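The block underneath contains the structure these notes are about, expressed in structure tokens.
The complex appears here minus one protein chain, its other protein chains still in place.
And then chain A:
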Amino acid sequence: MSTTQLTAGFLPLLDSILLVLAREKGFAEDEGLDLTLFRETSWANIRDRAALGHFDIAQMLAPMPLASSLGLTPLATPMIAPIVLGLGNNAITVSGALWQAMAGQGAPGNLDPTPTGAALAKVVKASPRKLRFGVVHQTSSHNYELRYWLSASGIMPDRDIEIVVLPPPLLPDALGSGGIDGYCVGEPWNSVGVATRGGHIATVKALIWQSSPDKVLGMREAWADAHPDLVASAIRAVYRAGLWCADPANHPEAAAIMSGAAYLNQPPAIVGRALTGMLDIGNGVLQQVPGYYIPHASAANFPWKSHALWYYSQMVRWGEVTASESHAAIAAACFRPDLYRQALAPLAAPLPLADFKTDGEHARTHNILAENGPLSMGPDRFFDGAIFDPEALDRYIASQLAQR
């Protein structure tokens, strides 16, 4: 069978796994794609090289296509995301010293974001210097999650602490050398920080906002319009990679593949933690985190327009973009459930009927209306009990700005 060349950029993070498996397990080839992967050193490179057409598609931070389409970035090319590369996968890791201080203020050591955040607030208040936290990019889910957790815990990010940007693989070293006191990053870099730098995982994305999106497959809108068949093939390849990755029987092989020098270049035992959700949170304490990284279940790959709007609400909250109807429309248009449905129709995959959903209302597993359904969804609560209803976007933004 003849194949079409498709180039994809990625960063060394566990949630590049669906792209890696699409290549390594032949899902891309089955779709007629000769998928070539390029490991990059920075999100800025991913963004720029995707914008210039050096990469057809790329692993991107979920807010990245929004930032590009909203004109917040240098090349400001309209970008879309027709499939999500999984839910969760991030955590907030702090230095051993900061953890000691937090434990002294009552942090329970069970990842619960509420008491852990309260303990951190006390430490921040008592600290003679500003604590410094690292995130991986300005318009990243990590930046917004960290800020969300801090704010809801009574810490004002822009006043009480300092946030700096570092590439994921350098964060554990920065923590170890005392350059930063903590960081929010995707796996395996939390586990690496614990294993090699005496870090302690304070809390995780899966508990700050359950079943929330993190990376997407991003691409130029113009390219996607010109190559609908390639887009559909890529969606199916990634979807089937997610299905394969979700099977616990495949976790050892998946971890072995990701541990390779070309991908994460870390021991399989560390790489595998995010896949099984069994984390070493520090000092050898093991904790099972349900839904730590979700590659397939809970419609993990479906690009909800409401999720795009949540990231947009955070961009407004932190002063990166002004609130307006047209900006909201641009943001929502970046996520493309229509392309997702079209591509997966031949697989008889369960497809949500709606493009938007409310997050924060479900503490348990529940079903939603879907074609070829019903579709079982995981819990979707925010740890502070807030509810994000895309119908009431303005009210949500107003309430968050009031918290600033």
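The criterion applied here is as follows: contacts are C-beta pairs under 8 Å (C-beta built on N, C-alpha and C of every residue); 3 or more make two chains touch, one makes a residue touch a chain; residues count from 1.
Quick note on the criterion: contacts and distances are computed from a predicted model.
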{"item": "The complex's invisible chain, by UniProt name, from \"Two-component system response regulator\", \"Cytochrome BD ubiquinol oxidase subunit II\", \"Acyl CoA--acetate/3-ketoacid CoA transferase subunit alpha\" or \"Dihydroorotase\"", "value": "\"Two-component system response regulator\""}
{"item": "Hidden partner chain, touching residue among A:S16, A:S69, A:S95 or A:Q138", "value": "A:Q138"}
{"item": "Contact partner of the left-out chain, one of A:L170, A:L347 or A:A386", "value": "A:L170"}
{"item": "Hidden partner chain, residues of chain A it touches", "value": "41-45, 48-49, 52, 54, 73-76, 136-138, 164-167, 169-170, 179, 319-320"}
